[in-house]
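Note that this complex is displayed minus one protein chain, with the remaining chains in position.
Then we have chain A:
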């Protein structure tokens, strides 16, 4: 195995393209090193992206936030403005692992590792986050929702690197939330999860909603019907109940010792309902 820490994104792309054997991009390494140790992956080349200038920074852009691919999740929680505007995204990222894991793990690594249970992904999808990708053909932007392609798989092509995530500007009356179910209170993998983001008008009516579900299908699910049910309402109890049912209807979970199909389905809907309540509260609406 070779280890490279290129100083530019172009050099990183070129190194990945030139390698014939298996490669891994290294961000926080909290998935990569565990997988290398277990023998699940045996890369011939590791490309550490943390020395590429700017990737370790959070910057403001068009009223939103550009979060470099090497920013550890601990730094997200330390950014007051980000936390105030995208509380759900930050909460989701900060749920990942322990204090030690937080010091290293990145949201981009969480996304590109391709786990259906990745905690930050539903929140990013509900936030309509966009990944900036640097590759052999230059730079492109891609919605986060289009990156996961199944357990351990992404739609990224050989040589492509996500360099940052963009979270859009927040209108005044908006809020988001993420909830997961785990059998313990810390250090566990989601059995089911849900993220909701809403924007309200001056009367507290939902003008825009996004709902995303985690760990209940091979990839994160965008619950479009659930979002449509919320839109135009004030998130009344019966609306939230119907929204939860719409979420349950699209779940295609696995059955394992951590949760049966029925359990995951039921919990996903309930989490979506509770996350919607929190998002509404944060947006300044009722309930």
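Keep this in mind: a contact is a pair of C-beta atoms (placed from the backbone, for glycine too) under 8 Å apart; a residue touches a chain by one contact, two chains touch by 3 or more; residues count from 1.
Simple rule for what comes next: contacts and distances are computed from a predicted model.
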"Cyclic nucleotide-binding domain-containing protein", "Carbon-monoxide dehydrogenase small subunit", "3-isopropylmalate dehydratase large subunit" or "NAD(P)H-dependent oxidoreductase subunit E" - which is the UniProt name of the missing chain: "Carbon-monoxide dehydrogenase small subunit"
Contact with the hidden chain (one of A:20, A:37 or A:172): A:37
Interface residues of chain A (partner: the chain not displayed): 1-3, 5, 26, 28-30, 33-34, 36-38, 46, 48, 50, 72, 74, 97-101, 103-104, 186-187
